[in-house]
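A protein chain is absent from this complex, but the other protein chains hold their places.
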Amino acid sequence: MKKMLNKANLYWLLFCVGGYALLMGLMSAGIIDAVNQTVIQTIIVNIILAISLNLIIGITGQFSLGHAGFMCVGAYSAGVMLKQIGGLNGFFIGILIGMVINAVLALIVAIPTLRLKGDYLAIATLGFGEIIRIIVLNMDITNGAAGLVLPRVVDFTILFVFMVVALLIVVNFTRSAAGRACISIREDEIASEAMGINTTKYKVIAFVIGALIASWAGALYAGNFYVINPGMFTYSKSIDILVIVVFGGMGSMTGSVISAVVLGFINSFLQSFSNMRMIIYGLALVMIMVFRPSGLLGTREFKFSSLFKRFTKKKEASQ
Amino acid sequence: MTVFFQQLINGLSLGSIYALIALGYTMVYGIIKLINFAHGDIYMLGAYFGFLAITYLHVGFFPAILISMALCAILGVVIERIAYKPLRNATRIAALITAIGVSYFLEAGTQQVMGTSVRAFPQVLNNQVFNIAGLRITEQQIYIFVTTIVLMLILQFIVKKTKIGRAMRAVSTDSDAARLMGINVDATISITFAIGSALAGAAGVLVGIYYSSINPLMGMLPGIKAFIAAVFGGIGIIPGAMFGGFFIGICEAIVSGYGGSLFKDAVVYIILIVILVIKPAGLLGKNVKEKV
Amino acid sequence: SNDGGGTTDEKVSIGLHYELKGDAADYGNAELRGSQLAIKLANENEDYQFTYEGIEYDNGSSENEAITISQRLISDGVVGVIGPSTSAPSAATYPILNDAQTIVVSPSATANNQTLVDPDDPNSDVYEYVYRVCFEDSYQGAAMAQFAVDTLGVQKVAVYGSVSSDYAKGLNTAFTEQLEKLGGQVVANESYQDGDTDFSAVLTSLASQEFDALYIPGYYNEAGLIIQQARELGIDCPIIGPDGFDANTLVELAGADNLNDVYFTTAYTTVDASEKLQAFIDAYTEEYGEAPAMFAALAFDATNLLIEAIEKAGTTDKATVNETIANMEFSGVTGDFTFDETHTPNKSVLVVELVDGVQETAVSVTPE
Amino acid sequence: MTILKVSDLTRNFGGLCAVNNVNMEIDEQELIGLIGPNGAGKTTLFNLLTGVYEPSSGKIELNVDGQMKSIGGMKPYAVTRLGLARTFQNIRLFKDLSVLDNVKIAMHKNIKYGVLAGIFRLPAFYAEEEKVEKEAINLLKIVRLDHKKDEFAKNLPYGEQRRLEIARALATHPKILFLDEPAAGMNPQETGELTALIHEIKEKFKVTIILIEHDMSLVMSICERIYVLDYGKCIASGSPEQIKNHPRVIEAYLGEEI
Partner (left out) sequence: MLEIKNLNVYYGVIHALKDVTMCVNEGEIVALIGANGAGKTTLLHTISGLIRPSQGEILFLGKNIVKAKTRNIVEAGITQVPEGRRTFSGLSVYENLLMGAYLRKDKAQIKEDLEKVYERFPILKERSSQDASTLSGGEQQMLAMGRALMAKPKILLLDEPSMGLAPILVKEIFKIIEDIHAQGTTVLLVEQNARMALSIADRAYVLETGKIALSGTGEELSNSEEIQKAYLGG
C-alpha cells in the first residue's frame, strides 16, 4: 500500500483530481464556454482513442490502421442499446456488449494477422476495419448509412472518469512486466523472442486491450455527440487517430494526451478560418512534423519529477 | 459465360487504373520506404493539369499527358524536398504523417482553387467500341491496359537495368554507402519521386479521359486502393503492383457483377487478408526471414 | 452608416453553416452561394428594415465539427442558421441550436423525420426551432414510383443506388414501398459508393436482365456517369431519379445525347420559369457566372425565408421570429409552401423530363 | 551428464545446405568452441539450436530435469524458457531502452505476476518488481555495467554492448549460454578482459557455454572442446591441441602457421 502512494503516483492523483475540479469549476462559472466544452469533450474521446492505439503502435510496434473499426463497434453497441433500452443503463449495457464483441473480434483479427509485419499488417488491419464498417452499413439494427440519432446521455464527469481509467490501465500495463515485453517486441522482435517472450501472446494482449479501450471511446462518442453513422468510421478515422499518436510521440502516453489537446485546439482555432481551414491544417501537420520529427515528446514521458528538477535547477542557477 | 468474360474485361480495365497508380506508388516505396499517402492526390492533380492543358491550351491527348507528367514530376520533387527530405532520418511513420498533411493540403487546396464540383473531362480520344465474340471492348480500355503494361515494363527496365536504377536500389539499401560510391543521394531520390509522380500524372489524365469525370477528392479512394494493390503484390515489387491492381479490379467487378455490390470491398479485403496470411510478403514478395 | 437598403443600423447576423470542404463540399459550396446571394439582395432591398450579415463556417462534412460550429454561431449571436447541407451534420446540429432557441432553416436535409427529436419515432416532438425547405426523401421517392407506374407504365424496375448516403436509402425504401403498393416490382437492387467512377460491372449484369426502368437514387456526380455508362452498354429503358439529378454536372458527365428518356423528381425547375425564378436565375448567373442548380435555389429560399420572417416580425427576437416562420406562407423559387406540423414544407413534387439534356416538361405528381 | 544432444541436424536454404548432418553431444558445464570459415554454418547452427530456424531434418534434444526432450522446431521463446540463451553475431540489444530495462526484459519468464496484477497494481506486482530490480542490478555488477544502468543501450561503446548482451542472456537463467562471436571488433586487450569474464560467468552460474569465435587466442585459451564446421559439415572435434594440429582444420580455417 505504501508503495502505491509514492511521490509520482501522488502527483498524478493530485493532477487528476485537481484537473477535474478546475475544469468543472471553469465550466460551471462559464469561463469555458459551450464551444470549448465541446472541444474538451472531443479531446477526451481522442485521448482515449490515441492512448489505446499508442499501446498497439507506439508500445508494441504493431502498425494497425483498423482502429476505427473497434471504435465503430463500441459506438454502435452503445448506440443501439441507447435506442433499445435508453438512458445511462442502456449506455453502460452497450459498453459491456461492445467490449465483448470487440474482444472476440480483436482475437479473430489478431491471431492470424499479427504475424504480418509493417505495412502488410497495416493493410490487413485497415481491411479488417473496413469490413466491420461495411457490415454495420448493411445491418438493419444499425440503420445503415443513415446511422443513429441519439440523445446525449454522457456528461463531462463520465468522460473524465473513463479517460482517467483508460490512462491508468494503459500506463500501468506498459510499466509492468507485460508492458516491458511489448516494448521489447517493438524494439527487436527476434531478440525479444530469444529472451523467452512469447511475442504472439503479448501482441495479442496489447491488441485486445487497445480494442477494448477503443470501444469505450466509440461508446462515449455515441453518448455525447448525438449522431453516429458508418461514414465516421472509415480508415480516415484510423488515420486521424494515428496522427495524434505520432504527433505526440510514439510510445509516449503523456505525449498522446498533449497531442490530442494541442490538435484539438488547433482544429477549433482554425474553424474561424472557414474554408481555408483544411489547407492550413494540412500545412500545419507538415510543418510540425518537419520541425519535430519524433513527435512532441518522442518516446519520453512527461514526468513531474523532471519538471521539478528543471525548476529547481533553474532556481539554483539563478541564485 | 459471356457475361463472366465481360466482367473480366470490366475488371481488367478498372484494375489497370489501380495498377497505373500503384506502379508509381510502389516504386517510390521500394526506394525510400515511404508510404506516400499523397500519391493519390498527385494523380488527382495530374488529371487537373491535363484538364487545364486541354481546356485552356487546346492541346491534344499526347501533349496533355506530357504536360501533366512534367508538372507532376516537378510537384513530386517539390513535395519531396519540402515535406519528406527533412524527415529522412526520422521514423517512417513520421514521414507518413507529413504525407497525410500534404494530402490534406493538396485536396483542400484544389477544392479551393478549382472549386469543389466535379468537372467533365474533355474527350480528346475517340472511343470506338469493338465487339469481339459478344464481348465489348472499347478503344480507351485497350489504351489504358496497354499503357499499364508498357509503363510497368519501362519502370522495371529503369529500376533493374539502368545505371540510375542501380543507384536507386543502392540508395534504398544503404544511403551512406551509396554516398561513398559517389552517388548523389538527394538527386537520386528526387528522380525517383519525379518518375513516380509523372506516372501518377499520366494515370490522372488517362482516368480523366476514361471516366470523363474529375474532382478534387478523386485521388482518395484509388490512392488507398493503390496502396492495397502494392501491398498485395509485394510492396516495392513493380510487377507485383500491377498484378495487385488487376486483382483488385477483377475482384470488384466479379463480386459486384454477381449481385454482391454491397459487399464488394469487404470481399476484396477478406481475400486480401487471407492471401496475406498465407503469403505474408505479398503475392510476388519473397518471404525472407531476417538473417540473424 | 447605411451601406445597404436597410433602414436601421442594426446588423442582423445569420449563420451559414455549410460543408465547404470534404465529401459533401460540392453541395455546401453551392448552397453557400445561394445564401450569399439572398443576403446581398436583401441588403439591396429598400423595403427591408434590417441589414444582414452572413457568418460563414466550414464544418468540413464532419458531424463533430458541426457541433462546435453550432455553438460558435450561438455565441456569435445569430438569429438563425442556414445549413448544414447534409443529414448527418444536421442531426448533430439541431439539438444544440434548438436548445439555444436559435432558428435553423435547412436547405437540403431531406432525411425522413429529420426535424423530429427522435427520427425513429414518428410520434416524437418536433424541434421547435428547426425547419427545412426541401421535401422528405420518402415523399419524393413515393412520388417517383407513382409517376413511373402511372405515366411511364412501368412494372419492373431495377434500382441502382448509393450505399454511402441516407438520402439514397430513404428514397429507395419509399420508392420500393410505393411501387409494390401499386403492383410493380423491384427486380434488381444494386448499390455503389459515393466517389465510385466505374459502374460497368453492375451495369453489365443489369444489361442482361429485364426491367422497364432504372431508378438511381443518388446525386448527379455518380448518376451522370451511371447514365453515360448504362446508355453505352445499351440500357435504353427510361432512367428515373431524385432531385439529386438536378445539376449541370449531370449533363456534362452523361453527355446530352445520353439524356433522353430521363426523368427526375424535384421542387425546382427552370421549365416555365416564373418571373421570380427568372430573376433569381439572372441574378445568380450574373454574380457567379454560371446557372444555379437545385442546391443553390434551396439555400436561396431558406435564407430568404428567414430574412422575410425577420422583416415580417420586425424584430430580431428569436421566439417571435420563430412563431412567424411556423405560420408563414412563403413563396420562393422552389415553389410556394407552408410548413406542416413537422416543419417540413407542403410542396408539390414535380417530375421533370430531360430531352437531350434539357429540361423539357415538368408535371406535378402527388403520391397516393 | 549430457545436457544437449544434436543428431544428424540438417538445414537447407533453397539449394544451399548450410548445416549438413551435424552431430554433437555436450555435457553439463562444458565450455565448447565452435569455429569454421565464414559461411560455414556456425550461426545457422546456433539459430537451429535456439529455435530461430526450424531444422530441415535431424534432432535436437535437451536435458530437462533428467529427461531428454526434443526441442527441434520449437519457438525461440519456448526454447529459452527451457534454459537456452544466446547473444547475436550482430548485436541485437533493445537499443532505445535503458541498460537496466534490457536486463529486466530478459527476466520475463521468471516473473510471477500476471497481466491483471500489473494493470491493477496488486501487491504481487510490487513484491516481484523489487526482486527483479535487485537481480538485474546484480547481473549488471557482474559485467561491470551497474554504473551505466540508466544509459540508453545504444550509447554504450561496442565492448560494453557485448557485455550487456551477455548479461541479458544470463538474466533468462540459462542452462546453456550461446555466444556468437563475442570478441568480434575488440582489440587484444579487450578480448583478454572478455576471456576473464566468460570464465567468471561459467564458475558463478554453473552454465554450459558454447561460443563461436574467430579470435583463436580466445578460443584456444578457454575452450575445453572445439567443434569445427566447414560447408555445413562437422570436419573435426576435440581438444584445442588436437584442433590446432588437425590438417583439415589448418587447410580450411587456420592457415599454415598459428
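Labels for the chains are A, B, C and D, by order of writing; each one numbers its residues from 1.
Simple rule for what comes next: a contact is a pair of C-beta atoms (placed from the backbone, for glycine too) under 8 Å apart; a residue touches a chain by one contact, two chains touch by 3 or more.
Everything quoted here is computed from the prediction, not taken from an experiment.
Colleague: Out of all the chains shown, which come into contact with the hidden one?
Modeller: B, D
Colleague: For a quick check of understanding: of B:Val113, B:Leu135, B:Val150 or B:Met181, which residue touches the chain that isn't displayed?
Modeller: Candidates B:Val113, B:Leu135, B:Val150 or B:Met181; residue touching the omitted chain: B:Met181.
Colleague: Could you tell me which of B:Ala167, B:Met220, B:Val255 or B:Leu283 touches the chain that is not displayed?
Modeller: B:Ala167
Colleague: Please give every residue of chain D in contact with the chain that is not shown.
Modeller: Residues 35-39, 89, 157-159, 181, 184-192, 214, 216-217, 252-255, 258 of chain D touch the chain absent from view.
Colleague: What chain B residues would touch the chain not displayed?
Modeller: So the residues of chain B touching the unseen chain are 163, 166-167, 169-170, 172-174, 176-184, 291.
Methods note: only the chains that are shown with their structure count from here on.
Colleague: Measuring from the mean of all protein Cα atoms shown, which chain centre lies nearest?
Modeller: Taking the mean of all protein C-alpha atoms as reference, the closest chain is A.
Colleague: As a test of whether you follow the contact definition, which chain pair has the most C-beta contact pairs?
Modeller: Ranked by contacting C-beta pairs, first place goes to A-B.
Colleague: Rounded to a whole Å, what is the gap between the Cα centroids of chain C and chain D?
Modeller: That pair's centroid distance is 73 Å.
Colleague: From the mean C-alpha coordinate of chain B to that of chain D, what's the distance rounded to whole Å?
Modeller: Each chain reduced to its C-alpha mean, chain B and chain D end up 47 Å apart.
Colleague: Quick check: how many Å separate the C-alpha centres of chain A and chain C?
Modeller: Distance between chain centres: 37 Å.
Colleague: Going by the contact rule already set, what residues in chain A reach two or more other chains?
Modeller: In chain A, 137-138, 190, 275, 277-278 touch at least two other chains.
Colleague: What are the residue numbers in chain D that touch two or more other chains?
Modeller: In chain D, residues 52, 88, 92 touch at least two other chains, as defined above.
Colleague: Tell me, which pairs of chains are in touch?
Modeller: So the chains that touch one another pair up as A-B, A-C, A-D, B-C, B-D.
Colleague: In the complex of these two chains, what residues of chain A are touching chain B?
Modeller: Listed in rising order, the residues of chain A that touch chain B are 57, 63, 112-113, 115-117, 119-120, 122-124, 126-128, 130-131, 134-135, 137-138, 190, 235, 239, 242-243, 246-247, 250, 275-279, 281-286, 289-290, 293-295.
Colleague: Which part of chain C faces chain A closely enough to touch in the complex?
Modeller: 20-23, 56-58, 60, 63-65, 67-69, 71-72, 74-75, 87-88, 91-92, 95-96, 111, 118-120, 162-166, 168-170
Colleague: Which residues, counting only chain D, touch chain B once they are in their complex?
Modeller: Per the stated touch rule, the residues are 43, 47, 52-53, 88-90, 92.
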